[in-house]
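Missing here is one protein chain; the remaining ones are kept as they sit in the complex.
== chain A ==
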Amino acid sequence: MEGNHEKARVRLCYLCNQRRAALKRPKTLEQICRECFYEVFEEEIHQVIVKNQLFKPGERIAIGASGGKDSTVLAYVLSELNRRHNYGLDLFLLSVDEGITGYRDDSLETVKRNELQYGLPLKIVSYKDLYGWTMDEIVKTIGLKNNCTFCGVFRRQALDRGAALLKVDKLVTGHNADDIAETVLLNILRGDIARLSRCTSITTGEDGPIPRCKPFKYTYEKEIVMYAYFKRLDYFSTECIYSPNAYRGFAREFIKDLERMRPRAILDIIKSGEDFRISTSTKMPEQGICERCGYISSQKWCKACVLLEGLNKGLPKLGIGRSRGLDNNHRKDVKQINGTKNIEGKQCGSLDF
């Protein structure tokens, strides 16, 4: 920017006191310049990685890459930190092709460019290959109701299966602080105690085949987008064409309203989520293995197998709605009597916990 149209009131960076401040950090309200921002942004993520011992030297790590802002910044920052601090990690990009024309095919082009830009090998797994159905075909069959349930359940497994194919030790995802605060609220709104206790963990699934972790757990969405903008990172930003997502949308908007009034609210909600104690009388689902495909499941069949069975038999309603073992029959009856619409756990395209 030429000096001739700089604003009269130029504020200097709170950290270096030399350069012009370029943004206000939501976390600290400090006004800092671009260069100092890159430094603190990257350093904080490094500290989160070190403090939580997210990685061990020599590990193979898959980055769940959608082509969107969060995973693009994650891939960029992680390869940078891996070099700078000698993590000794082998990094891979892992993408899921849900088979959504005009959405995922475009965003996968972004991931393919990231593969070249960051020099990270890319693996794409598709719903068509794994399940025999694309999301386009599923929507043609079941319409625009519950399609996000199919997509969410299938994506979770697809990432695990892709990670197994890559023989990685861990999967990292780009979930940021705003996402996690939003999920805490949603799990409270749904009374989903099992997910509420899990959703703030920085690492999950340590007992399963492939643990997942979220290096951006404390990173504000605003800073991720600012970072991507200042660094001119190449990301894709289109809403999924099948995702109405009203319930999550309200929660998101509420979080953003709170953030505007008091940016710390986001970290405080995460803190509240972390500090909840689950009472011992709350029945938690027991983890077992799907009798059909061997994937982790708390039921006889995993959710993906139940949904697929429904699709393949022309009974797409099968597996829709909540059923958590016999103990929940009572609750299910109440719901049916009231005629309430069930809101199943994983509604949103890019988010699952």
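Here is the rule we go by: a residue touches a chain if its C-beta (ideal position, glycine included) is under 8 Å from a C-beta of that chain, and two chains touch if they have at least 3 such contacts; residues count from 1.
Everything that follows uses one rule, which is that contacts and distances are computed from a predicted model.
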item	value
Complex member absent from the view - protein name from UniProt, among "Centromere protein O", "LALA0S07e07470g1_1", "Mitochondrial import inner membrane translocase subunit" or "Ubiquitin-related modifier 1 homolog"	"Ubiquitin-related modifier 1 homolog"
Residue of A:V40, A:A194 or A:V225 in touch with the missing chain, whole complex considered	A:V225
Residue among A:E43, A:D105, A:D257 or A:E291 that touches the chain left out of view	A:D257
Residue touching the undisplayed chain, where the options are A:E239, A:D268 or A:E291	A:E239
Contact footprint on chain A, counting only the chain that is left out	1, 5-7, 9, 11, 20-24, 31, 66, 68-71, 107, 174-176, 178-179, 221-222, 224-226, 229-230, 236-240, 252-253, 256-257, 259-260, 349-351
